[in-house]
Structures are given as structure tokens and as C-alpha cells.
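Every protein chain of the complex appears in place save one, which is left out.
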Amino acid sequence: MKGSFLVNGRTNEWTFEPDATLLDVLRANGHPEVHRGCDEGVCGSCSVLLEGKLVNSCQVFAASAMEKDILTVAGIGTIHEPHPIQTAFVESGAVQCGFCTPAAILATLALLRKNPNPTDEEIHSALDGNYCRCTGYVKIIEAVRLASRRMSSHD
Amino acid sequence: MSTVQWYFPDTLDEAISYLGREKTVPHGGGTSLIKSGIASLEGLVDLSRLGLDSLKMEKGILEAGAGMTFGGVAESLANLHPECILGKALGASASTPMRNRITLGGSASLFPLWSDLIGPMSVLHGVICTEGKNGGTYDLPSWLADRTLQKGSLITSLLFPDPVDWLSSYYRETRVGFDYPAFTVSILARKNNSTIDKVRIAVSGGLDRVRRLTELEERLTGADLSVLASLDIRKMASVEFGRKPAGSPEYLSEIAAVQVERGLKAVLTEEGKSR
Partner (left out) sequence: MTDFSVVGKPVLKVDSLSLACGSARYTADYEMRDPLYLAFAYSPVAHGDIVSLDDSEARAMEGVTDVFHAFNTETELFTTAGQGYPEPSPYDTRLFNKRVRYAGEIVAAVLAGTLSEARAAAAAVKVEYAPLPTLFDPEKAMDKDSPSLHGEDGAYAPLPVPFRAEENVAGEVLFSFGDMEKGFADADFIVDETYRTHYTAHCALEPHAASAFFDEKGRLVIVASTQVPFHARRTVSRVLGIPAHMIRVIKPRIGGGFGSKQEIILELYAALAAWKYKRNVKAEMSRSEVFTAARTRHPMRVRIKTGVKNDGSITALDMSDVMNTGAYGAHALTVLSNAGSKVLPMFNKIENMNFVGRAVYTNLPIGGAYRGYGATQGYFAFNQHMDGIARRLGVDFLDFVKKHHIREGETSEVFKAIGEGTEGVSQIIRSCKLSECIDKGAEAIGWSSLRGKKIANGPVVKGIGAAVSMQGSGIPQVDMASASMKMNADGSFNLYVGATDIGTGSDTILSQIEAETLNVPLEMILILSSDTDLTPFDTGAYASSTTYVSGQAVLRCAEKVRSQILSVAEKMTGAAPESLVFKESRVVNTATGEETSFSDIACFAMYSHDQFQIQASASFTGSESPPPFMAQFAEVDVDTETGKVRVVKFVSVGDCGQPLNPKLVEGQIEGATMNGISYALTEQYIFNSKGKMTNNSFWDYKLFGTLDMPEMKTIVVDSDEPTGPYGAKSISEIGINGPAPAIANAIYDAVGVRIYDLPLTPEKVLKAIRARTDG
């Protein structure tokens, strides 16, 4: 089938199979920053924001995401103009292999938009669907705290 | 090559007409369809344009649209009625990104073994409202008893006639925080000084899918709180289990009873609450 997808502020017309997931379609159309880690809705590496909400793109049929606002990590900042959450992850040492990082950054963005000054418990809860095997999460949690401090001081 | 046909109806009538077609099912968030696969289906009816995603409380009755996600319900209730067992249960289910896709309607159509909805439905006496061929309202036992009710019908909302002002406890047995539960324990109670006015206890995940502990409820209802010390709650809370990755049937049965006892004490006594 054919459909229009609004990804990172740009509208795209894409052709896809009716049983394709949003992850399949994003990866097939120039968004490899969305990672396939399990394809079963657990590891969270494929997380994107769909209408502002964190979802596992492997658990979303692409057809159901047509015409909806989709945000990947490439849409929030670039290597030349990174978002404060991206720099917070880098500076906190929260990036090891980096496979989970784009998704964890989006989970952080979803959290901080709703709750700019989260408690540790709220941070742990907001990232409960984002596995990381490298960091033991310690520095990821630190990165979220740092991003929260920086973003709220900018407001 | 999948040939499944997607429909995006704008009205309930339109949706129901599609659902009357062969091998055509509703699509809420898609999580269970993706898990089970759609290779054998011919049509998917997306419900997102039907406006089934509101939650309202009128005259003490909570109505939650079938298109609401677990995350949406949990968030709304956390603001409106933080003690409501439904919000506690759905807010603890799966993970944040999964809760943003799992819908009430999808969950109620399947009530999978690991459901976090079934326990609260049972103790809150929740009702499933459907439109279409078998349109009507169904309580949980009759809904579970007859799977054919779903054919040609669409779940539009869940009704909870008496959802708030309960003392409540929800426990989910998981191996790690983000896990589907091996069982859940849902407890509601109301008390009047030291008398137990009402109590409802449900254990899900056992051989019965969800089981109300009616014998225990009867013994407790109207009794003085001191009855907690004299009853063998664990024996009365015994539920049978099959083998699960989380443990053997005997083990699960034993610790489910422990959690029933703990939940009751937490709800009814100060001492239980502090733990």
C-alpha cells in the first residue's frame, strides 16, 4: 500500500506492505537510526515518538501510523547541532555501544516534555522499556538528570 | 506478501459493517495482532478515528473508551483518582512504550493470561459494552464464557459502576519490573471503623484465568478486623496454577496465597500498610 508519513517534520510518500511495522518502513526508507533489537516489543531499541508518545515502532503497524507525527532521534538534533539531551548522554558517559541510545534519548524527551523535573523513580519508570546491556543504566539515569537540569535552567 | 485490507472508518456503523466481513478484526494499538500474526486475516479495521479514546466519570460511573491506551487510563486516573485500582494496575503493566499502544478494547477482547486488566475488571465488576451483531453489555464471567460474542461486534467501552472510594491493593508477580505477571492479586475493601463492610479479592493467572476468592470474601464481609488473625487466609486463598517460566504450579500457588494475605493486611490494617 501507499501512504504518507510525517517523519521529523517532513512528509514522505512511501510504499509498504500492509503487514509491515513502522520499524520496517522507517528502516527501509532512510531511517536506520531506528534500531531493530528484538522485534518483539521488549528491548525498546526501536522506540520513536508517535504523536508525541513513546512507542516501540516494531509493535506498530505502519498503516496505523500514516498521517501521524513521527519523531526519531535524527529529528531532535544533529551531530552539528545536537539537542541538550544528546549532549547530556555523551557527557555523562551514557553511550557505550550506542545501539539503545537513540531510543533512550527519545524516552528521555517524552519524559521531560511532560515532567521537566522528574524524580529518580519517575526516570526509572519512564525508561522501563529501554534495555541497555552495556551501561548497567547508571550513567543513563545520570544523563537524564543532567538533561533535566540543563533544560529546565534554559526555560 | 500480505494482502490484508486496512479500513479506516469514521463512524461506528461503518466499522461494524466492515467487521461483518470474513476474517476481519478490529485494530486498536496492534500489539496483540503483531504478536499473534495477521497472515490468516483478510481485513483490519482501524478504530483510531472513532473517538473511542475518552475517559469520563458520570454519577460515580467510570466509562473508559475501548481505544484508550493503558498509559492514557493510568495517567488520567493518577490525576483524578490516584487510589483507583484500575489506574494502579494498568500503570504497572508492561513498559512505558507498550502501555502507549495497548488499548482497553484490545486487552478486553483477548484477556491474555498475563492481563493486568482482568483482575481490576473482576473486583470492580466492570462491564464490557459492545456494538454490532451481539451488541450489548456483558459482565466479565459471561464475556469470558462465550468467545463467539466477539464475532461481528466491537468493544466500544468498559464501564465501572463503582470505581472509587475503595481501599485497594494490586500486586503483580513478575521476575523483573518489566515483565508480564505470572499472577496478579486485586483487592478492594471498604471498612467502617473496625468492621469490614465489603471486600473483593481476585487472583488472575491461575488455571481459572481469574478467580474471585468468594469463600474468603464471605468470611470477611461484615466481620471484625480481628478475624484476620484467626482465619487461615493462605489456605482459603489457594488457587491452582499451571507451570510457568516463573515457577512450578505448587510454588506459584503458595506465593499467590502469601500475596493475598499481605494485600488484605495492607488494605485493612495499619501494620500491613507500613511494609
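When the chains are written out, they are named A and B in that same order, and each has its own residue count from 1.
Just so we're on the same page, a residue touches a chain if its C-beta (ideal position, glycine included) is under 8 Å from a C-beta of that chain, and two chains touch if they have at least 3 such contacts.
Treat the numbers as computed from the prediction; the structure is a model and nothing was measured.
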item	value
Omitted-chain contact residue, chosen from A:Leu22, A:Ile105 or A:Leu146	A:Ile105
Of A:Gly52, A:Pro116 or A:Gly136, the residue in touch with the unshown chain	A:Gly136
Identified contact with the non-displayed chain, of B:Leu12, B:Leu159 or B:Val258	B:Val258
Subunit B residues touching the omitted chain (full complex)	1, 95, 175-180, 245, 247-248, 251, 255, 258-259, 275
Residues of subunit A (touch criterion as defined above) contacting the omitted chain	17, 27, 32-33, 35-40, 42-43, 45, 72-74, 77-79, 82, 86-87, 89-91, 93, 95-102, 105, 123-125, 127-141
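Definition applied: only the chains that are shown with their structure count from here on.
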item	value
Centre distance in Å when subunit A and subunit B are each reduced to the mean of their C-alpha atoms	29
Residues on subunit A engaged by subunit B in the complex (per definition of touch)	1, 17-19, 21, 40-42, 44, 47, 50, 53-56, 58-61, 63-64, 107, 110, 125-130
Parts of subunit B lying in touch with subunit A, wherever the complex brings them together	1-6, 27, 29-31, 33-35, 38-39, 44, 46, 48, 71, 94-98, 100-101, 177-178
